[in-house]
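What follows is a structure written as structure tokens; I'll ask about it next.
What you see is the complex with one protein chain gone and the rest in place.
First chain written, first letter: the chains are A, B and C, and each begins at residue 1.
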Amino acid sequence: MWRFIFKRLAATILVVVAASILTFGILHLTPGTTPVTILKYAFIGLEEIPTDAEITEITARYKLSDPLYKQYYRWIKQAVQGNLGDSYVYRVPVAELIRLRFPATALLAALSVALSLLIAIPLGILCAVKRNSFFDHLGRISALFAVSMPSFWLAYLLIISFSLGFDLFPVAGFRSVPSLVLPCVTLAAGMGAVTMRIMRSSMLDVMSQDYILTARAKGLYETGVVSKHALKNAFLPVVTVVGLQFGHMLGGSVIVETVFAWPGIGKLLIDSIFAKDIPMVQGCILLIAMTYALVNLLVDLSYALMDPRIRYGRES
Amino acid sequence: MLIEVKDLVKEYSVGIFNKSVVKAVDEVNFCVQQGETLGLVGESGCGKSTVARLLLMLIQPTSGSVRFEGQELTGMSQAALLKFRREMQIVFQQPQQSLHPRMKIAESLAEPLQLYKLVKSKAEEKVRVRQLLDEVGLSEEHLERYPHELSGGQAQRVAIARVLALKPKFIVADEPTSMLDVSVQAQILSLIKKLQQEHTIGMLFISHDLEVVQAVSDRVAVMYQGKLVETGSKQQIFMEPRHSYTKYLTSTILEMPTSLIRDDLA
Amino acid sequence: MDTTIAVDKSYKKGVVRFVKQDKLLVYSAAVVLIIILIALMAPLIMPHDPTAVSLTEKVNPPSFQYPCGTDPLGRCVLSRIIQGTRTSLVAAAIIVAISGTGGVLLGLISGYKGGLVDSLIMRLVDVLLAFPSIILAMALVVSMGPGLGSVIIALTLVHWTGYARLVRAEVLTLKQSEFVEAARAMGNSSVRILFKYILPNVIAPVIVMASLDIAQIVLSMASLSFLGLGAQPPDAEWGAMINQGREFIRTAPHVTLFPGLALMVTILAFSLLGDSLRDYFDPRLREGYIE
Partner (left out) sequence: MVTMQASSPLLSIRALSTYFQVKETVVKAVDEVSLDIYPQEVLALVGETGCGKSVLALSILRLLPKNSQSEGSIRYKGLEILEASEEELRKMRGKEIGMIPQSQATSLNPLLKVGWQVMEVLQLHKKVGKLEAQESVVNLFSRLQLPDPAKRMNYYPHQLSGGMRQRVLVSMGVACKPNLILVDEPTKGLDAVLRKEVVNLLGEQAAENSSSMMLITHDFSVAAVLADRIAVMYAGEIVEMGSSSGILAKPRHPYTQSLIDSLPGRGFKPIPGFSPSLSLLPPGCRFQPRCRVACPKCASLHPEITETGVNHYVRCLYADRS
């Protein structure tokens, strides 16, 4: 078990390092990192023509004439110490801004995950147990619609019907508990639908296994068969999918935060993209990749906790 | 000598951090004459199937030698091996899984003929496929089916027909009946036996079942944990086994209570 | 358990039974076909020029003349949706074709060759999968500058990984299977085995994946356009159209509603097609097995 944890941890660190190289590489092959663009976007204004002196100064300040690997090394060395460099636009440390914005995103994501699991898992189980019933069909059709609905469109549908129509929840911003409702529902819908579908099919798969027949032959109540024998097995694939879905949710938060003017990382990222604030973009993407890697690590570990075939090897 | 195996070894390394070596096949020696059947018997996991794959160079041995009609096969390039592939064939354990799931039976049977250009025209191919089908006791209605539309016994017949198409000199039968019912097993075994005699094919017959081996083999080799513990004539192995493991294996034959033997046999 | 009972099929009634049994497959395929037809015939069926600006008819509600109303620049929303169908499908087709072919080939090589090549390809896949796909696509679009072309390149670079992983896993299983071993023993060359024995058996899951992938790509593309990173004005694209209607949801919800509806129907149709194809290809469900 310890060996497994160690191996997964090492792999996670490797992936994060590689991801940081990739992020840095992609963003620094862009016109956004030329001194002229930085000057135009962050210092003198888009219409101005920068002078040679200004260009020299910016190049020197951000050491832009160094070869890329040197710049990367400098960046990652600082990043390990918690310093992601300074934002071009805001002129403050990137890490500082991320620290300010992160709680809003974390809150939104955590609540959405909780909401989606709370609805999706019981619903998936019920649909599987009551297979081909009216309830099952209804559940599957709604899940299908929820999966196919683009989150930004769903957001507007919700705004039109709840905020404008009934004036129940605030349309934008992060001020109060009600303001959480619409963004949460928007984010949770897609993830919940996917989770529900996986839960259902995994449950159906498990219910057709031989050991379920064994359990029934013991004379267990059907509820006992489901709760003691089927559920745990059916959860295994769901755990993996929830990890993947979390990634989708991180991506989706960019959109949802944009629609609802939610002051989180996603909004910060998209604003920085348009402001050509490369250090900021870099920091946000690295943070997202790290969070995702961490979630996947947790998923793998909990998988191992649930499955003795991974926890213990085979006895030779 | 048709097949000569000397000091054949196959090692596998296991583990990622502290590697250890497992000897799946450990210094195995045997030979098979033309038209002869050597039975290879042992428990599941003793390395029998590895021997089968080593003989046909489907996997490379760690060391040792395999000779086919005096020609050394180990270390030969895949291209050079093609010349021998036609002469050495294999019948697998899982009949349905040894056929291409998306090829009709007719296509599966025609493939070896096309591969080695054994037929000159489509018409000749058709005739030959029918002939093969007939030899293994299947009828034309089976030609247009897919493997999953056949029973295990029927699929195994197709696999045998496909091997026969090449007119091989040597066949490895790797547990060809262990997934089949006892009654179907008798069909397949008598078919194999009949064809082997008709075409004078040398055979390595692999099985965990001593009774089956007894029914088809001329000589028997007993394998235990990668090693051959005893080799001898059928009579010697069954009547006077020397190695303790062979004795143990013979004791696992299910003896029918003698009181129940049919009158006409008693 | 010997509860598997072979059921004799009557091939004559095959088509009728096919339609009856796989209703979902037939219906979703029909909708997909209609969507593709709309994309192909877009210029012929558009009631108006999708780029024709009319300052006198801004954000008009649906009417006989404009069945879906007009947008903030007075352009016909229906015509723009039809034009958008073409944009989305053409882009998705390009992305799936390139990333699918590339991913399948890399997966085949990776699974069949093994060793260093395999490790290199799979580590690259791991790193690309370290990002939520839309975030990686965003980074790539930022690097190349906003626009439909960038989005197509970015999504292609992101989406091949799925195919590569799928095909590699399938190849690894198939490589061990007895029928491939039999083919090798028969004297088939590596290339022949790869293309005749392995490829046909990975095609089905790849087709399923491609269908689901189109849905995913249409969504990602619309999302990027919605954020302003994809299609640029005056190009008609669903995500961008929804974005343009943002400020008018109170007064003119139709500007956002209709393109969203088109988006959802497209995604739904391709997802359903993928799902029912998966069921169709699954031999356990196709044969007369007793569940």
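The definition used in the following text is that a contact is a pair of C-beta atoms (placed from the backbone, for glycine too) under 8 Å apart; a residue touches a chain by one contact, two chains touch by 3 or more.
It should be emphasised that the depicted structure is a prediction, and the values quoted were computed from it without experimental measurement.
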Of the candidates B:Glu4, B:Glu27 or B:Glu43, the residue in contact with the absent chain is B:Glu43
Full-complex touch with the removed chain, picking from A:Ser65, A:Gln209 or A:Ser227, is A:Gln209
Contact with the hidden chain, among B:Gly153, B:Pro168 or B:Gly232, goes to B:Gly153
Touching residues of chain B against the unshown chain: what are they?
43-44, 151-154, 178-179, 181-187, 189-191, 208-212, 214-215, 248-249, 251-257, 259-263, 265
Residue list for chain A contacting the dropped chain reads 209-211, 213-222, 228-229, 232-233, 306-309, 312, 314-315
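Everything below uses one rule, namely that only the chains that are shown with their structure count from here on.
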Between chain A and chain C, what's the gap in Å when you average each chain's C-alpha atoms?
22
Which integer distance in Å separates the CA centroid of chain B from that of chain C?
46
With chain centres taken as the means of their Cα atoms, state the distance from chain A to chain B in Å.
54
Note which residues of chain B are touching chain C in the complex, please.
53, 56, 58, 78, 82, 85-86, 88-90, 92-94, 97-102, 111-112, 115-116, 148-149, 151, 159, 162, 166
Going by the contact rule at the top, pick out the chain C residues touching chain B in the complex.
6, 177-179, 181-190, 197, 200-201, 283, 287
So, in the complex, the side of chain A touching chain C is made of residues 15-16, 18-19, 22-23, 26-27, 29-32, 144-145, 147-153, 156-157, 159-160, 164, 208, 247-248, 250-252, 254-255, 258, 269-270, 273-274, 281, 285, 288-289, 292-293
